[in-house]
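The complex appears here minus one protein chain, its other protein chains still in place.
Labels run A and B following the written order; every chain starts at residue 1.
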Amino acid sequence: MNPISFLTQMVRIAIPYLFAASGGVVAERSGIVSLTLEGFMLTGAFAAVLGTHYSGSPWIGVLAGMIGGLIFAMIHAVATIRYRADQVVVGVAINLLAIGVTRFFLKLFFASSSNSPRVTGFGGNINAAGFDNPLLWLGVLVAPVVAFVIYKTPFGLRVRAAGEHPDAAESVGVSVTRVRYIAVAISGILAALGGVYLALDQHQFTDQMTAGRGFIAISAVIFGRWDPIRAALACLLFAAAETFQIQLQGNHAIPSQFVEMIPYLLTIIALAGVVGRAVPPAALGRAES
Amino acid sequence: MSEAIKLERIGKAFGDVVALNGASLEVQSGEIHALVGENGAGKSTLMKVLGGLIKPDEGRVDVNGRDVTGWSTSDAIAAGIGIVHQHFMLVPTLTVAENLVLGCEPKSRAGVLDHRRAAEDVRKLSAGTGLAIEPERLIADLSVGEAQRVEILKVLFRGARILVLDEPTAVLSPPEVRELWAVLRRLRDQGDTIILITHRLDEVVDLSDTITVMRAGKTVARIKTADTTPAEIARLMVGREVSLSAGKRVQPLNQSAPANSDQGLVVRNVSVVGSRGIRVVDDVSFSVKPGEILGIAGVEGNGQTELIEAIAGLRSVAAGQILVDGVEITRHSVAKRHDAGLSHIPEDRHRRGLILEYTVADNLILGVQKSFARNGVLDNDRILANASEDISSFDIRPPNPILEARALSGGNQQKIVVAREMGRQFSALLASQPTRGVDVGAIEFIHQQLLDARASGKAILLVSAELNEVLALSDRIAVMYRGKFAGVMSSSDATEEILGELMIGARKGNAA
Partner (left out) sequence: MTATPAAARAQIITRAPWREHAEEALIPPLVALLVAAICGDLLILSYGQSPAAVYRLLLEGTWGNAYGFGQVLYKATTLAFTGLAVSFGLRAGLFNIGGESQLAAGGFGAALTGLALPVGTPLILALPLCMIAAGLGGGVVGAVPAYLKTKFGAHEVIVTIMLNFVVLALLNWFIAGHLHVPETLHTPEIHAGVLPRLADLSSTFHGSAANLALIVAVLVAAAVWFYLFRARGGYELRAVGLQPDAAEYGGISVGRVWMRALTFSGVIAGIGGINYVLGYKHYYEDGFASGAGFLGIAVALVGRNHPIGVLIAAFFFATLSQGGLAIHAFVPKQMMDVLQGVVILAVAMSVPEVRRVLRSARRTREA
């Protein structure tokens, strides 16, 4: 097992998680539960393929993917913030809706129940090991950028206040509603970019292609205790485990199913506080202020 | 000195509840003005009108000579009004500086939050006002006194020249209180105007220049501190117009046999520690004999709630013992305390006393549902029969056992609680604010229930913020102030004046 090839594959696998987890951190820090990352990712993937297919340019696909994620994020935001619907239920609904909508339009536009036609992506130079893909670099940079925004900008300060003590924020004139709408929009766009990367990397969209990656991203957010950099490290950890298992395919020392379980088991352990308590933002999930 | 604030004939009602009824306030600029009154007098509501959080139904608000009636919070903040809330509006996971600049963050180029300038601004303000605090400390790590300093700095940061402090010393230790007073005096000397909402007489007397006394939504007096005495302030605060219960006293019972010292409720050296590590109940001891009502008077927030919760089993004690009829129940579960003969009418019937979505009948068996079940199945006939009995005995209206409790008036909801707690076997009863939010007819009824229970030999501990109620029902009266019993006396020795002074810390009584 070549360490270079291990690292490069690990990074490639981690990119969708990095995008989605970074988006999830922003939304959850503002107080909105983000079980929707899976749905945003899937939407982004499909919209990207749609956009690339009809325009011929993957950059249009990226734009389309971001718009798709934004639309679904706005549905999430309106339902939870304006209508005060239960955030977990809305999360489930958005994920189901994403599956349904992508399937429906897959049939409508591409007349298929399973996959779209192939589209061009980025990069393609075999020797570059995927590093000639601009999205990859974007994905590598997204977590530090989000960390910067959260900790070093006025907006980030308001996000943190909104998620911990919305009444205090309102008492000094900060509109918690506005902050949360923007935070959810960001989560939608970033998670969608994760899907965009996935779809363009595989050069097509297949039904339910995100296959639970959005939930691994949530695991990373929780395991990383809602800190962007720690969540990113968790993403790398999970990706490393996956890479490990793939590269050892012939050797059945650890069955693949157990490697699959690692992110989820770690998250459960983090929640139970066995290795340090994972305490969420105090106002997470309560949309009343 | 000119008038900084003038509120005239303010009226405000929430639904059918009248909070303010002709309240007024006149504050000179550059003075410390105490706004005094019991809970429910309307002090906080009046200040919310001033601060723009509430719009008045009637009346007029002038600030610095300008008519600002009905303005918004941002208007108020812009005009220099800063309210320091009783429950701090601080984000615990952020630093002092971050909390201070939230909403008006200083930015460097590229829109980055300028942490350095924020810290500098905090240090400058801190030095200028003498409110020492490190900008980089997390709110969660601060003591209560320090957190309050941050709250005050927060309003000063936004240019407040008129500060309103709502019960600021409620959670402070004595040294922290003295520090705060020094700060307030300094601010006053710098020309700021300070309104202090408080019921603590020592603060009123030592700190303020002028006092406004409110009672039941009205302003009853406005006097210069120098011109008045503690006794007069206390009398103004708690005196009442003649009401149904005024002047009533319980007749002493003819106890045939000397009461066994074992029986009844005994509380020995009980202390309860509150959320910030302060003793909210501080080494309290007393006993309530069978056939006696011990009334605890006192302004809310002096530990009565925690004391009752500790006896009821909803809060753990840090020290001390609790006994019912000689059986120690200090560490017993709530269910076991029921079995030991303890009943509890909670002060918050919506949160503790009732399940609003349950029917009247189902609420009447809360806590004793086991005895209404056979083999795990509830006996509906018995439950309804029990409900019919309670409904007629306690005159619960409408007399419909399958109505949701939510649909009943406050008084009738309370009657459900009373019927349940007093309808079962008990020897000691905790009655906490038993007639709060209850209409006049139900008040009479509940009072009679308590007296009947007393006559049949029950030991009753009554906690009430209504002085008349305590005076009318109790054999003995204790006053609770800052977690301790400030004084205990027989009802015949108690007058409104004496009690009032004990309630606001004006007089040191015996704590037997």
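Just so we're on the same page, a residue touches a chain if its C-beta (ideal position, glycine included) is under 8 Å from a C-beta of that chain, and two chains touch if they have at least 3 such contacts.
Computed from a prediction, not measured in an experiment: that's the story for all the values here.
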| item | value |
| --- | --- |
| Shown chains that the omitted chain touches within the full complex | A, B |
| Candidate in contact with the missing chain, chosen from A:Ala14, A:Ala45, A:Leu106 or A:Val174 | A:Leu106 |
| Of B:Ala78, B:Cys104, B:Ala132 or B:Ile355, the residue in touch with the unshown chain | B:Ile355 |
| Of A:Asp167, A:Asp227 or A:Glu260, the residue in touch with the unshown chain | A:Glu260 |
| On chain B, residues whose C-beta touches the chain left out of the figure | 15-19, 40, 42, 216-217, 312, 314, 333-335, 338, 344, 346, 351-359, 362, 366-367, 369-370, 372-373, 376-378, 380, 397-398, 400, 402-404, 407-412, 437-442 |
| Residues of chain A in contact with the chain not shown | 35, 75, 79, 83-86, 88-90, 92-101, 103-104, 106-108, 113, 212, 215, 218-219, 222, 255, 257-258, 260-261, 264-265, 267-268, 271-273, 280 |
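Please note the rule applied: only the chains that are shown with their structure count from here on.
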| item | value |
| --- | --- |
| Between chain B and chain A, distance of the C-alpha-averaged centres to the nearest whole Å | 47 |
| Residues on chain B engaged by chain A in the complex (per definition of touch) | 73-74, 77, 85, 89-94, 98-99, 101-105, 107, 111-113, 115, 154, 158 |
| Footprint of chain B on chain A - complex, ascending | 152-154, 156-158, 160-161, 164-165, 167-169, 171-174, 282 |
